[in-house]
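Okay, handing you the structure first.
With one protein chain withheld, the remaining protein chains of the complex are depicted in position.
Coming up: subunit A.
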Amino acid sequence: MSNYGNGKRKPVNEEEDDEDDDGNERDTEAWEKAYADERSWESLQEDESGLLRPIDNQALHHAQYRRRLRSLSSASAASRIQKGLIRYLYLVIDLSRAAGEMDLRPSRMVVVAKQVEAFVREFFDQNPLSQIGLVVIKDGVAQCLTDLGGSPESHIKALMGKLGCSGEASLQNALELVHEQLNQIPSYGHREVIILYSALSTCDPGDVMETILKCKKSKIRCSVIGLSAELYICKYLCQETGGLYSVALDEAHLKDLILEHAPPPPAIAEFAIANLIKMGFPQRAAEGVISICSCHKEAKFGGGYICPRCKARVCELPTECRICGLTLVSSPHLARSYHHLFPVTPFDDVAPSLAPNQHRRPKNCFGCQHSLLNPGNIPVHCVTCPKCKQFFCLDCDIYIHESLHNCPGCESLRDSKSVD
C-alpha cells in the first residue's frame, strides 16, 4: 500500500478505478470503501484465548445444515406425512423506484432477478406438478407478467425482458390481483404468494387491511422477503396468513431466504381439500411418425406424447391436454416428489473422541470410502445412521440429506426394505 497519508488524493489502483464513477458516495475514501465492501472482519472469529482466527467454514457449514435438518424433521414429525405437494404460487416482484437502489450490486432488481431465476428452476425441480405465476409492481400498479404455468423457461424469459424500475410500490394492488387469480384454482391446490419487496412504503387506493383479511379468508399463504428494512404492514400480512417474513441482509442471505420456499411447506389440512385427481400417463409417440401437435398447431416429425384419452399429440410433459383437458404427467414427475414424503432420518453425531476399535467404528465412510481418520490416526468428526448403524463422513451426510435422499447403508440391507 503506497497511498496512506496522502490526504484527499485518490489512490491509483485498478480494482478501485471503476468504482470512482459511482458519484454519490464521494465522501468516503476509496480505501474506506474497500473495507466497507469486503467486510473482511466478518470472516474472523475469536478463539478461547482471545486470538483472532479465520472462521472454520466447513464445521460452520455443517453445523448450520444440522440445525436446518433438525428443525425440518421436527416440523414434519408434527404434521406427519402431509405436505402441500400441489402448489399454486405467485411470485410478486417489486420493481418500484426502490428496486434501483445499489446497496446490492449492481442493483437490487438485477440481484432479485438472478435469485428468482435460480428459485424458479429449483421450485420446479422439487414441485413438478405445481405452477408459478409472476406479478410485478411498478408505478403504483400491479401487473401480471405471466399466468400460472409449469414451464420455468417462459417465466424466466418474461422477467428478464421486463427488467426496469420506476414509480411507487403498492401492496394492496398486488394482493388484489393475486387474490383474484388464485381464487380460480382447484380446491386441493395450496395457494401461496411470495413478495420480494424493496420499497419502504406502500401507495394504496383503499384499505390494505381489508385486502389482507380477504387473502386470509381465501387461505392464501403470503410470505414477504424484504430488501431494505422491516415493515409493520408486511409483518402483519405474514402473521395473519401464516407465511414467513424475513429481511435479507445481503445477496447470500437473500438466496437462502428465497430457496427456503422451494421445498413444499407443511400442509395445513383445512387449507386445501384432499381429492383424487384424474391424470393420464401418455406414452412416447413412435419415432418417424408425422402428426399434428396440439400445442403448437403444426405438423411435427416423431417424438412427443399421445394423450391416452383423446389421442392428441403434445410436445412436453407435464401439461394439460389442449383437447380434452386431462392432466398429462409421466411417472418420473410424480417420483420427484416422493422424497418429501419419505425423508432420510437425520444421522446421529459420533463423538470424535471415540476410539476406532470401540463401538466397532469403521475406518472408512460407508458411502464414499473416504478415511474417517486424520493423518495422525486421529478419528475425525463423523455421523451414523440410526437405522442401519453405518458410519458416514460429514460431506456424505450433507449430500445424502440434501440431494440423494437415500441412505446407502439402509439401501444395502435387505431387512430394512420392509420398514419403508
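Observations, loosely collected:
As a convention for this text, contacts are C-beta pairs under 8 Å (C-beta built on N, C-alpha and C of every residue); 3 or more make two chains touch, one makes a residue touch a chain; residues count from 1.
Definition applied: contacts and distances are computed from a predicted model.
Missing chain, UniProt protein name, picked from "Translation machinery-associated protein 20", "Protein Abitram", "General transcription and DNA repair factor IIH subunit TFB4" or "Protein prenyltransferase alpha subunit repeat-containing protein 1": "General transcription and DNA repair factor IIH subunit TFB4". Shown as candidates are A:K114, A:K235 or A:H339; the residue that touches the absent chain is A:H339. From the options A:L129, A:A174 or A:C382, the residue with contact to the unseen chain in the full assembly is A:L129.
Residue positions on subunit A in contact with the hidden chain: 80-83, 85-86, 125, 129, 184-186, 188-189, 267, 272-284, 286-287, 297, 308-309, 317, 320, 325-327, 330-332, 334-339, 341-342, 365-370, 395-396, 399-400, 403-408, 411-414, 417, 420, in rising order.
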